[in-house]
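The other protein chains are all here in position, but one chain of the complex has been omitted.
We call the chains A, B and C, going by the order they appear; numbering starts again at 1 in every chain.
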Amino acid sequence: MQDLTDLYQSVILDHNRRPRNYSVLPTANRVGSGNNPMCGDQITVYVKLDGDRISDVSFQGSGCAISKASASLMTVNLKGKTIPEADAIYAGLHKMVTTGKVGEDDMSDLAALAGVYQFPARIKCATLGWHAALNAAKGDERPATTEKPGD
Amino acid sequence: MQDLTDLYQSVILDHNRRPRNYSVLPTANRVGSGNNPMCGDQITVYVKLDGDRISDVSFQGSGCAISKASASLMTVNLKGKTIPEADAIYAGLHKMVTTGKVGEDDMSDLAALAGVYQFPARIKCATLGWHAALNAAKGDERPATTEKPGD
Amino acid sequence: MNQAWKNIRADFPILDQQVNGKPLVYLDNAATSQKPQCVIDALTHFYQHVNANVHRGIHTLSMRATFAYEAARERSAKFLNAAESGEIVFTAGTTDSINLVANSWGDENLKKDDVILLTEMEHHSNLVPWQLLARRTGARLRFLPVVPGDTGLLDLAQLDKVLTSEVKIFAFTHVSNTLGVINPVTQLCARARAVGAISVVDAAQSAGHLPLDVQTMGCDFLAVSGHKMCGPTGVGLLYGRKVLLDAMPPYRGGGSMISNVDYFESKWAPAPQKFEAGTPNIADVIALARAMDYLDDLGREAIALHDEKLASLAYARLAAEIPGIRMLGPADHRSGVISFDLPGVHAHDVVTMADQEGVALRGGHHCNQPLMRKLGLSSTSRASFYLYNTEDEIARLVTTLQKIHGFFAG
Partner (left out) sequence: MNQAWKNIRADFPILDQQVNGKPLVYLDNAATSQKPQCVIDALTHFYQHVNANVHRGIHTLSMRATFAYEAARERSAKFLNAAESGEIVFTAGTTDSINLVANSWGDENLKKDDVILLTEMEHHSNLVPWQLLARRTGARLRFLPVVPGDTGLLDLAQLDKVLTSEVKIFAFTHVSNTLGVINPVTQLCARARAVGAISVVDAAQSAGHLPLDVQTMGCDFLAVSGHKMCGPTGVGLLYGRKVLLDAMPPYRGGGSMISNVDYFESKWAPAPQKFEAGTPNIADVIALARAMDYLDDLGREAIALHDEKLASLAYARLAAEIPGIRMLGPADHRSGVISFDLPGVHAHDVVTMADQEGVALRGGHHCNQPLMRKLGLSSTSRASFYLYNTEDEIARLVTTLQKIHGFFAG
């Protein structure tokens, strides 16, 4: 089962086992949620927004290793970023998991998600938490869902 | 187009061109109707019943040569018959058009319908008028329809 | 005509057979078309290599099936030039598609005394669902007449009178399955929109026959059957403008159309999934996309020209060569559907006799009973042409009808 380590890199397994910022955020002024109806995965994201800066972010929920690790990595990577900066990071991630290409920017620990590209059914898992967080930060109250075609 | 004369025997062509008892029957005490929804054929049958005897019968409607000729033959064959006699004649006809076998009884002019057996889609045409007449004679007011499966 | 047209009959294995000892002449295309081998192969390939349930699965076969199924949605959007694939809902066919609109959009939006406008030439499938809707909601039906006579053209002069602001739905056929009339769909959709009505186009007879562009047409909904356009039976689609689909309640309940289910209530998935409850007709959807490829390789402009050329030729020859024949529908600018009446010979007798000559026709009311009554007929005989039909087959048709006429006249 060697090829699985492409997908389940040690960074992923680590974030899955010990997800970072896995808690309710008492200071949050935005809450977002996401679900993957086909899998039953549910995620809640808590965002503290100062101006257009995500000064803090956390999450809770149930999901597979990929979605949990990706949401955990999301909190680590978005904390302290402005919304445009967060959008740019997500754009890089999205490109990576859909095309397999790592962008020019250094993706640092996010590169652990590059293997998702080879598992198209799991792309939704890798983006769910990010959708929920960005929607919340932008004040879109609708739950993020993975079911929009083409996503 | 020789084989067609199996179906369109001269008796049929004749009854189609000059249907017998093709009129409203003023003395009728029973009226029946029949339709073949798949074709749009419609038939109305007028019966004068005395006791259990069909003392007179006529029809009107639109339909193909087979249904028209068969209804016309029906009026000629059922006039004066009791209901049980009519049932027996119809049973012979039904057997003939579904199995191709002419019964022991002499089918006389009805034998012209024997060729219908080879054209299964037309069996319904050959029985519509008979259904309508027998239903009417027995006091069943529902329109006869050809759509009951297995008919 | 491009290369794909060469040897086109060889693409359809069913055509190469004898019926009653004569080579088959299949002229019942308005009822259902034949299928090219590539569509049959698409089914075989699916069941031999791909078959799995879609959406909920993440193993390899299920992913393959899901991608092929969703690719068929993209393909269908392209076929109709829909703005996005989310505007395509797969259904069981035109009848199912129209019932979907009547039940979902109709029940949600219609009130007592609202008007549903139809035309006098609608197929039962674009009439009965609206009758049922009218009964449920108290809405009223109204009909745009056809002009008196036998051309069967819509009486557009009456449009102003019937298309009033009370009209909430204007549903009409693109091409008549009985008369071969092609209706001015772009104009009708624009007029519907002008009074605030939604337009529902029955494209059963036009999809796969004419180029279709829902954005140019400006329709709100459009219903298609796969089996009439070289695809398999049991599959079709509904095009719906996204904003309308998004606002509509679901049609059937079940798996795959939900976003969350509790014992006592549920939330719906976004369109189009909201309308696709249960396991879809995966194999046939994928094969339908293959039929679209096939048709586009031939070119839909070319198909429309071919249909019209044959139908106009057949119309002219029958009118000239069959004594006493009554031709219905327009003489030209028409689709490949021809209807006619041989006075004194019932349509069923025509069809049975033609079948003895290997010529497959249809006779009856063509699911068009009220129009028939209006024309003073209970049935007609119908010949309908498609891409594999030839001028030689029209000659066979003419000879056959001459014989039939002779038999009954004699």
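Operating definition for what follows: a contact is a pair of C-beta atoms (placed from the backbone, for glycine too) under 8 Å apart; a residue touches a chain by one contact, two chains touch by 3 or more.
All of these numbers come straight from a predicted model, not from anything done at the bench.
*Asks:* Considering the entire complex, write down the shown chains that touch the omitted one.
*Replies:* If we consider the entire complex, the absent chain touches A, B, C.
*Asks:* Which residue from C:H123, C:K168, C:R191 or C:H405 sits in contact with the chain not drawn here?
*Replies:* Selected residue, touching the omitted chain: C:H123.
*Asks:* Which of C:G208, C:G240, C:G329 or C:G364 sits in contact with the chain that's absent?
*Replies:* Hidden-chain contact among the options goes to C:G364.
*Asks:* Given the contact definition stated above, which residue among C:P232, C:P272 or C:G336 touches the chain not shown here?
*Replies:* Of these options, the touching residue for the absent chain is C:P232.
*Asks:* For chain B, which positions touch the chain that isn't shown here?
*Replies:* Residues touching the hidden chain, for chain B, are 35, 37-39, 119-122, 143, 145, 147-150.
*Asks:* With the missing chain put back, which residues of chain C would touch it? List them for me.
*Replies:* 13-14, 17, 19-20, 24, 26, 28, 31-32, 34-35, 39-40, 43-44, 47-53, 56-62, 92-96, 98-99, 102, 120, 123-125, 127-132, 141, 143, 225, 227, 232-235, 250, 252-258, 260-266, 277-284, 348, 351-352, 354-355, 359-364, 366-367, 369-370, 373
*Asks:* For chain A, which residues touch the unseen chain?
*Replies:* 1, 3-4, 7-8, 13, 38-42, 62-66, 68, 119, 121-122, 125
In this text, only the chains that are shown with their structure count from here on.
*Asks:* Pick out whichever of the two, A-C or B-C, is joined by more C-beta pairs in contact.
*Replies:* B-C
*Asks:* Counting only Cα atoms for the centres, state how far chain A is from chain B in Å.
*Replies:* Centre-to-centre distance between chain A and chain B: 76 Å.
*Asks:* State, to the nearest whole Å, the distance from the C-alpha centre of chain B to the C-alpha centre of chain C.
*Replies:* Between these chains, centre-to-centre, one finds 37 Å.
*Asks:* Quick check: how many Å separate the C-alpha centres of chain A and chain C?
*Replies:* The answer is 45 Å.
*Asks:* Can you list every residue of chain B that touches 2 or more other chains, as numbers and ranges?
*Replies:* none
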